[in-house]
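Some notes on the structure that comes next.
Complex shown without one protein chain; remaining protein chains in place.
Going by the order they are written in, the chains are A and B; count residues from 1 in each one.
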Amino acid sequence: MTDGTAREALRAHSPDIAAARARRWGAFYYAEQVLRVMKGYGWSIIMYSVGHPVAYLFAMGVGLATLVDAQGAEAFGGVGYVTFVGPALLVSASVMTATNEFTFPVMDGFKWRRTYYGPHASPLTPQQIAAGHIMAVTLRLLLQSAVYFAAVVLFGAAPGGWGWATILVATLAGLSFGLPLMAYSASITEDKGQFALVMRFIVMPLFLFSGTFFPLDSLPLAVRWVGWISPIWHGTELGRVFSYGYQQPPLLTVLHAVVLVALAVLGWFLTRRQFAARMGK
Amino acid sequence: MEVPFHLPAGSTSLRRVHNKATMSSGATGAVQPADEPPTEARPTVITAENLTKTYGDVAAVDGISFSVPAGESFGLLGPNGAGKSTTMKMIGGVTRRTSGALHIMGLDPDSHGPEVRAHLGVVPQQDNLDEELRVRDNLLVYGRYFGLPMSYLKPKADELLEFAQLTDKAKSKVDALSGGMKRRLTIARSLINEPRILLLDEPTTGLDPQARHILWDRLFRLKEQGVTLILTTHYMDEAEQLCDRLIVVDKGRIMAEGSPAQLIREHSTREVVELRFGSERNTTIASELQGIGERLEVLPDRVLIYAHDGESALEQVASRGLRPLTSLVRRSSLEDVFLRLTGRSLVD
Partner (left out) sequence: MSAGLPVKSAPDQARSRTFGPLYSRNARAVISRGLLATRSTNWLVMLSGFFEPVLFLISMGVGLGAIVGSVQGPGGGEISYAAYIAPALLAVSAMNGAVYDSTWNVFFKMNFAKLYQGMLYTSLGPLDVALGEIFLALLRGLLYAMGFTAVMGVMGLITTPWALLMVPASVLIAFGFASIGMGITSFLKTFQQMDWVNFVMLPMFLFSATFYPLSVYPQPIQWLIQAMPLWHGVELLRQISVGAFTAATPVHIGHYLVMTAAGMLLTTLRLRQLFLK
């Protein structure tokens, strides 16, 4: 760097600076890339984020509610059906979006279009690539949940003052299911339709048996355990506490939060390990 | 110490110009341009000692050692599966070595991956461009991984697109590009951080002849600007065109090392006569060719006679009353070197 001339004003900074910045901000750099890709199908995301809540809240909260509320509201702790399903739908939508974002795009990164391997040749580390992907998806979950919550409010289904906290709960629930799934996606080397199986044998049952459309108690004990292990149930119960002051022992509320955080942390840990192992092979 | 350089063609500030003489003169450091420091004075950018990588019981790279001075164009020549790509991945800090020592710019890639990769531009064997982004966005996004600011990246991306002859494709989708264009875009992407060392893994495999020549021209310009090129190839013509020095690798080991001319001189004769007698007769006729030239090589489809003077060897064949279907006299190539060293062809 001895004799730079005016023509050489356009110079990259030195590798030392590049490495130092990448060490510090690498995850953000990759998050930026994922968000740029998402922008490419931004219209679909917006349509989905708005259309999904409106359709579901209308069908379940207004249509189905006429059948359900006619039978008396005591089954739902004294609130209307739309108030009961609102937080559940919000949490479920977040979990489903997380499922989409942490399956096919991860496979794409490692196998189909190998999009993780480009940044891997740059100063970014596998762990930063994983972290960047997660940050971008978290942002999407937050925004989607915020829009969803706005719809819930419009349907008059969030009477409590703490309702906004369901946005955070839904995002957390999405991560607590999505991050362990991401670790699994990163371990798949051959596509044999695993994601269709995850969707139909894990996500759908969790959606349908997590106290989403009716209290878990109305199911026989034989299937109630599905709810207990389900991030959707923990998220939904927690969401109901914030959304309409659903009564439950405080210890249970804490337990729901702990389970969600624990699953997310476990998934994060496994994902980091899986990414480092697979890319460094 | 660092030599400033520009990417676009036609830059006048080039300091290090390799003239053709250096490339083909053979002995390293024999002929140097006047302003060129002697080879010994050039700093070493890569050293590998006894580098080994095993997958389970299989040794993909089996104890190879080499060092590369700055500005050199260094090649790894060998057939598929020789361990070239694995070596490249270890240099690129994306695969951990099993044993041995490896330093890039004095840094160990296993412990300083990000720092090492910050020095490098990498063109992987398989393109991994982001097909969901447009051509120019691929460059911008990649530059961000090096922490480069947009104020630098935007003009730089345009400059590199021009260099890669992709300016009119800037807004195209990546999957609309031809194979050669994708390859050039990958090279442009690898240059976004102005690396002093460029790793190219099979840069022209799968491209048609015209696309290959365009690529070679671009790589040659980088070489003229003093960028250290490390490339793997299984094409001997590519190695001869681009490499100052190369190692011939087979089954994870180094078989020979030197400049293309040096290797040919040491391991082959000046000329080769290729004779085809028809697939059934090549083997039987070989015995009748004994004594012509210095060495005889019988392949399934042809017989090769290695001789200093090809024309006179061919005359001897005729004088023995043998009538080949076709005959050809040519200069020895790296293909012959490889055949001699391993008993196998490079491309089967």
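In the analysis below, a contact is a pair of C-beta atoms (placed from the backbone, for glycine too) under 8 Å apart; a residue touches a chain by one contact, two chains touch by 3 or more.
Note that the coordinates shown come from a computational prediction; the quantities given were computed from them, not determined experimentally.
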Visible contact partners (per top-of-document touch definition) of the missing chain: A
Option from A:Ala59, A:Val254 or A:Ala277 whose C-beta touches the chain left out: A:Ala59
Contact residue for the chain not shown (choose from A:Ala18, A:Val37, A:Val68 or A:Ile232): A:Val68
Touching residues (missing chain, whole complex) on subunit A: 41, 43-44, 47-48, 51-52, 55-56, 58-60, 62-64, 66-68, 71, 75, 192-193, 196-197, 200-201, 204-205, 208-209, 213-214, 218-220, 223
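Definition applied: only the chains that are shown with their structure count from here on.
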Chain centre separation in whole Å, for subunit B relative to subunit A (CA means): 46
Subunit A-facing residues of subunit B, complex: 1-2, 4, 6, 13, 92, 94-96, 105, 112-115, 117-120, 122, 124, 126, 128-133, 137, 141-142, 144-148, 152, 155-156, 159, 189-190, 192-195
For the subunit A and subunit B complex, residues of the former touching the latter: 1-5, 7-8, 10-13, 15-23, 25-26, 29-30, 32-33, 36-37, 40, 113-115, 117-125, 279-281
